[in-house]
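Note that this complex is displayed minus one protein chain, with the remaining chains in position.
Chain IDs A, B and C follow the sequence of writing; residue 1 opens each chain.
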Amino acid sequence: MYKNMFIIVLLAGLGILLGSFLLTHHANKALPELPAYYADKTASEVGAANVVTAVIVTYRGFDTLGEVTILFVAASLIAMFLKTSKAPKDRHPRPSSVILSTAQKLLFPLIVLFGVYVFTNGHLTPGGGFQGGAVIATGFLLLLMANPQAEFKHGLLNFIESISGTSYVIIGILGAILGLGFLDNRFMSLGELGTLFSAGAIPVIYSLIGLKVGAELSNILHHLNEVQNEA
Amino acid sequence: MNLKNVIQIFILSYLTWLALNWSVNADVLITGAIISVLIAVLLCSHCEVLQEVRLSPKSFAYAFAFVGVFWIELIKSNFDVALRVLTPSLPINPGIVEVKTTLHSNIGKMLLANAITLTPGTLTVDILDDRMFIHWIDVTSTDINEATRAIVSKFEKYLEVMYG
Amino acid sequence: MVEIILYIAGGLILLGMLTALWRFVEGPSSADRIMAFDAMTVTSIALIALIAFFNNRIIYLDVALVYGLLSFTGVIVIARFLEKGL
Partner (left out) sequence: MEIRMLIGSIVTLIGAIFIFLGALGIVRMPDLYNRLQSGTKASTLGTILSIAGIGIINPAWAGKAFIIISFVMMTNPVSSHTLARGAHHLGIPLSKKTVIDKLKEAEANEKKEEQ
């Protein structure tokens, strides 16, 4: 009884707190100097409808390269430490039902397609390479859920990862040679604001990041699953 | 690699891509075609799930009929369960019953189980070959044949034409 | 008129989420909690769609789709973990 009372009080307190935040919230319309610069100049300078993407890929593109490298190092370390032995363990996970495995087969291409949609539209919608890569990895996670002893196409994943990583750096250098600096997007045509082929090299760069992140996260999932199969 | 399967996955992905973008500019069309081909050929050469669909005019007609019947059942049973929830005495009579299905293909079984699960009042708990175990909120009969007639038959006759 | 009806709908959806939160806190088993969580995330898809309408931004619907995908995967992972299928 006291437990129920406590829960009611907790929920009511939470509701009042959130409600008062919501009712007293006033948006601060005037931007400080730095955000105002990005908000004003992004569309004309970079050609991206999404300011955050423009900041991540071009203005702070070097940071993003560092982030991708960190993810790569993490994936490599996981692969290095988890791979202990080759002998498969005699493991009998409960097989999934035919409903889950069939639904997974039907959904898998659609989830990967949605991930691709998220990162190719990174300059237009609130998406981007990291998010799209995570969505693609979700598809692979679903594959492992439906069939825990599934085998990935390891070579293909590694190939995609290394090719996209290399192309990312090459495009960055191209920007330095043809444009104004490393990872500058303006050596390709900016196009019309709001269309798919616009914002110069941003969609290309974000697609490469998305592919790389998706392949890396899928590889991590596969290694984590494999370590359970090993004795 | 199966050509029919690859083509079906390609059409499915391409239609989804067009609906997601909701525009028919040249750039969207070209990008979508490239991505759909890559997905169908590289990633999904083993998802053999749509092959069992029969593509004949009759099966299309039955697909529309199935969607109609399904929506009517969905709304009817939602009202039924909502009334049960609102009644103070909570008139439920739950239990897990066994039913049989005559469908053979995996996708047919999945669609049947999903239709049963989505209509409130029935919930597919497990499926073993052609036996389905269904949690029923108001058990009127524990006999296999009776329960099959009450739960499965209304969807099955449409799915049978579409998927066999 | 339309906006008033939609505000009422939004209030009802929020009330429903709070009610489901009760089950999430109360339990009693972990399966109950994940079921309440699933209901809350599915409900929040509707809420995000309403917010998209009020702000007149179609791009919020992408967020709703990602939300649905993550809720689905989360429930599947925990359900498979509970039945020792991993």
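Throughout what follows, a residue touches a chain if its C-beta (ideal position, glycine included) is under 8 Å from a C-beta of that chain, and two chains touch if they have at least 3 such contacts.
Because the structure is predicted, anything quoted here is derived from the model rather than measured.
Among the chains on display, the ones the left-out chain touches in the entire complex are A, B, C. Of the candidate positions A:Ala49, A:Val68 or A:Leu107, contact with the unshown chain belongs to A:Leu107. If you put the missing chain back, the residues of chain A touching it would be 94, 96-97, 99-100, 103, 106-107. Even with one chain removed from view, chain C keeps its contact list with that chain: residues 1-2, 5-6, 8-10, 12-13, 15-17, 19-20, 22-23, 29, 31-32, 34-36, 38-39, 42-43, 45-46, 49-50, 52-53, 58, 61-62, 64-65, 68-69, 71-72, 75-76, 78-80, 82-85.
Where chain B meets the chain that is not shown, the touching residues are 16, 18-20, 22, 74-75, 78, 81-82, 84-86, 90, 92-98, 113-114, 117-126, 128, 131, 133, 135, 137, 139, 142.
Criterion: only the chains that are shown with their structure count from here on.
In this assembly, the C-alpha centroid of chain A lies 31 Å from the C-alpha centroid of chain B.
Centre-to-centre, using mean CA coordinates, chain B is 22 Å away from chain C.
Measuring from the averaged C-alpha position of chain A to that of chain C gives a distance of 22 Å.
Within chain A, residues 114 each touch two or more of the remaining chains. Residue ranges of chain B in contact with chain A, taken from their complex: 9, 12-13, 16-17, 20-21, 25, 27-28, 31, 35-36, 39-40, 42-44, 47-50, 106-107, 109-110, 113-114, 124, 126-127.
Taken in their complex, chain A has these residues touching chain B: 97-99, 101-103, 105-106, 108-110, 112-114, 116-117, 120-121, 156, 195-197.
By the touch criterion stated above, chain A contacts chain C in their complex at residues 4, 7, 10-11, 15, 93-96, 100, 111, 114, 118, 124-127, 131, 135, 138, 141-142, 145, 148, 228.
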